[in-house]
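Removed: one protein chain of the complex. Kept in place: all other protein chains.
Up next, subunit A:
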């Protein structure tokens, strides 16, 4: 797993209170990890802080899975 993936996973575990094993790259925040739309807003804010990137609302709306988040962050770094 890449360094980005590790850090994303850690944030997801902390914010959603889910088991680390459940946070696979294919996992959907809403369908698999019990998040609601506001949890995703909060996650996106945490990613922005952690990686020093800005994730505009239209991009944030397309982040549905852990992999989506990792890919977006990698593309901006």
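Just so it is clear, contacts are C-beta pairs under 8 Å (C-beta built on N, C-alpha and C of every residue); 3 or more make two chains touch, one makes a residue touch a chain; residues count from 1.
Assume contacts and distances are computed from a predicted model.
**Student:** Consult the UniProt record of the chain that does not appear here and report its protein name from "1,2-phenylacetyl-CoA epoxidase subunit A", "Succinate dehydrogenase flavoprotein subunit", "3-oxoacyl-[acyl-carrier-protein] synthase 2" or "Septum site-determining protein MinD".
**Tutor:** Cross-referencing UniProt, the chain left out corresponds to "3-oxoacyl-[acyl-carrier-protein] synthase 2".
**Student:** Applying the definition given at the start, please give the residues of subunit A touching the unseen chain.
**Tutor:** Residues of subunit A in contact with the hidden chain: 14-17, 34, 38-39, 41-42, 45, 49.
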